[in-house]
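Missing here is one protein chain; the remaining ones are kept as they sit in the complex.
Let's turn to subunit A:
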Amino acid sequence: MLGRLGAALILQLIAIFIFCLGFFPQKKVLKGQAEFNPENLDRLGSNREEPVFNKFILVVVDALRSDFIFDSHNSHFDFVHSKLNSGEAWGFTAFSSPPTVTLPRLKGITTGSTPNFLDALLNVAEDDQTSTIKEQDSWINQFLTNGNQSIRFFGDDTWLKLFAPANETFQEWEGTNSFFVSDFTQVDLNVTRHIPTQLQEKDQWDTLILHYLGLDHIGHKGGAYSHFMPEKHKEMDNVLKDLYENVDPDTLIVVMGDHGMNDVGNHGGSSPGETHAGLVFLSEKLSRFPKPHSQYETIPLNTPVTADGDKTFEYLTQVQQVDIVPTLATLFNVPIPKNSVGILIKDFIPLLDKHLREAKVGENYQQLFTLSNSMETVNVGLTVDEMYEKMRAVQENLTRNATDYNYRALVPGYVILVCVTAYCLILAVQRMRLSGAFVALLGISFLTGISMFGSSFVEEEHQLWWWVITGSILFTLAFRQSSWHTTSSCITLSLAVRLIRGWNNTGQKTTYTYVIGNILAAHPTIKWNLNVLAFLAVCQSNTESLMSFCGHIVLIVVALAYKINWALVNKENVPVYAFQFLQIIGRLIKVNVGEDIENLEEALIPLARVFYRLVLSFTVVKIVLAKIRLQPPHSLIKDISKNFVVLLMFLSSTSNIPQFLIFEIMKVCITQIIKDEYGSDISITAIVSLILQNFTFFQFGRTNSIATIDLSNAYHGISENYNIYAVGWLMVISNFAPALYWAIYPWNITYVTPTGICKARWLRFAKGKLPITLFNGLVGCCLLAACVALRYHLFIWSVFSPKLCYYVFWNLFMASIIGWALEAVLLLLV
């Protein structure tokens, strides 16, 4: 059975790998720069020489949601409102396609292309060099080559990463970064202070780009209706007024948000608030032309709502954010960038020379159809309206197919997975029969699998596991309970899981203020007392020999010292005894932990390395002792798992470490229940471990979204010229820490008897792995089916693809590396 199950696992991994190859292909990007079609050039003769505008100022206000600039209750852009009413400014609501984070959006705004999933992943690893789009065609590149224009840039340094090396793109620049989110003013003053000089030198540049971050910071800190907002609106309004009054009519000023925000102030997803950004074109010249139809109402406008009373954020005319790319290209008379899926905003056609209108729209038409690989590129004889109709259809098609799926990989991957899962099912039927464990496992797999088809269930998966865990406790209490001992264990257990549920905010729907994590952060003394308790609890549990007890005391002392040091470096408050403790430990292990912050910072890496070495050497000593039979082999399992738990705590944040204290209590209760009510059944133990792994994973604050990957614990003991693999391992371990705790929980029950190691350990091993493999297979079949069925769904990149990534990690890391490799090595050693 072990061999067959192992083969099934390997096939499962291969199937998922093949599927992912087909699902996350590299996006095809047309290389090179666009040029004007020579035929068109001939036809137009010299008429096309004159651009509509000759200077361009782009003001990006990060997270400028549409209502911030148009709404009567919410907007304080008084100057912009007056210009909108006089017709000198034209306003639009621009749809910014998810992921609504800055890097992919800036790519969209400059190249006109739709983002792919890799961009969202890269936004996490921001320092990555691959995010540069210097090679891709964009209006910035077109301006540089065609107009011989000089561009100056001040603001968010994401632009400098995108257009690295900056000195080849920008004539003058200064980047600000969004590292200190609590800074609302200085970050914007650092941009604004350049404006007077730039206005004086306005003959020396053709394009000026400003990117303000302050409004986004206010959103992240205080939400969309923060009381800092009106002031910030006025500040931005004044900047625009200052710019407008000091430039000539041939200058076009564009104000836009790169994305919006939800009412809490976060962004990244695809809710209406996040995807509807404001967009305003500002120039005296515009007043000479008829303003867009929707703008005849007096601005600011009332809040638009749906029939149900939900805000739609749809003010004035709706355009796609990428539409600004062909619009800019047309107004400044440069070729439309090759990968743009935008359409020239129709209201701007009257600005063009009468003879040019049809040809300009035709250029856009041809560029779009070339991009979509369509044969139908001839636009002769079509009127402007007909071309628009066709272009809209193409645009919709292109935005949906931002990536091409490779069906030749998707289909075999999926088929293999289904076959393997069917095989696992047969194995399970043979081995587990129609036992309660089998029914429970099928039920849980079925529930989880079905929930993969609903985007909100994927976002709120923690609810499902909460539901399962309370259900199992209720079941035991109602139908299995045979003694007061079990009843009290069940009650303790439900109290414990309720505490854990209230520990962190998880899921993407609601955030609570009163979660235990926040309360602990506000009361450092309680937090540190609990931390010490948690370490001690782990240390004392299940100890047999004095020697290993002493060893673990040394381990937790070093771990605590490091954690205190880390908190001090991060300017958190720690109780006095903790600081004194750190000083003593510092003297003992000869690491200099002086009073000032620099000393503390320098001490971090040596301390962490002392800890890692201790963990490693204890493990090695333990193995040697067990091998030469100085210590009983079953104590090896206990001690190694305890070493591992201390490592997991070391890699968790201090506000989460007290949860391990609760875990220890739960462990006692669950072990008693499994022993008394379920006869220490291996399958039941495996299923309980599976439920707890998932439950605690989410309750540590993780979700199925890329945004909640925690990087803060991935750099412990890593120096500056770091090894990316080491960081990767630490990141995975720290993010899965609670799940790992429960993944190794069955070791004791499955293999250890009071006197030694169970016989037939490999059979027991296989029995324990069968439920997990089957669960992963069944859920995988559903998830992969959901990904294929919903591949054109709006949320495919924001919800389902991240879930697929997490699923790969649950499979590869949790099930294979920890569940199989680590456990098998351990079994070989004892």
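A few points about this structure:
The rule we apply is simple: contacts are C-beta pairs under 8 Å (C-beta built on N, C-alpha and C of every residue); 3 or more make two chains touch, one makes a residue touch a chain; residues count from 1.
We adopt the following convention: contacts and distances are computed from a predicted model.
The listed choices are "Putative acyl-CoA dehydrogenase 6", "Glycosylphosphatidylinositol anchor biosynthesis protein 11", "SRP54-type proteins GTP-binding domain-containing protein" or "Mitochondrial distribution and morphology protein 10"; the UniProt protein name belonging to the chain that is not shown reads "Glycosylphosphatidylinositol anchor biosynthesis protein 11". Interface note: of A:Lys509, A:Arg629 or A:Lys759, the residue touching the hidden chain in the full complex is A:Lys509.
Among A:Ala307, A:Ala478 or A:Ala760, the one in contact with the hidden chain is A:Ala478. Considering the whole complex, the residue from A:Ser75, A:Thr114, A:Ser455 or A:Ser816 that touches the absent chain is A:Ser455. If you put the missing chain back, the residues of subunit A touching it would be 308, 310, 454-457, 459-460, 463, 466-467, 470-471, 474, 478, 494-495, 498, 501-502, 507, 509, 512, 514.
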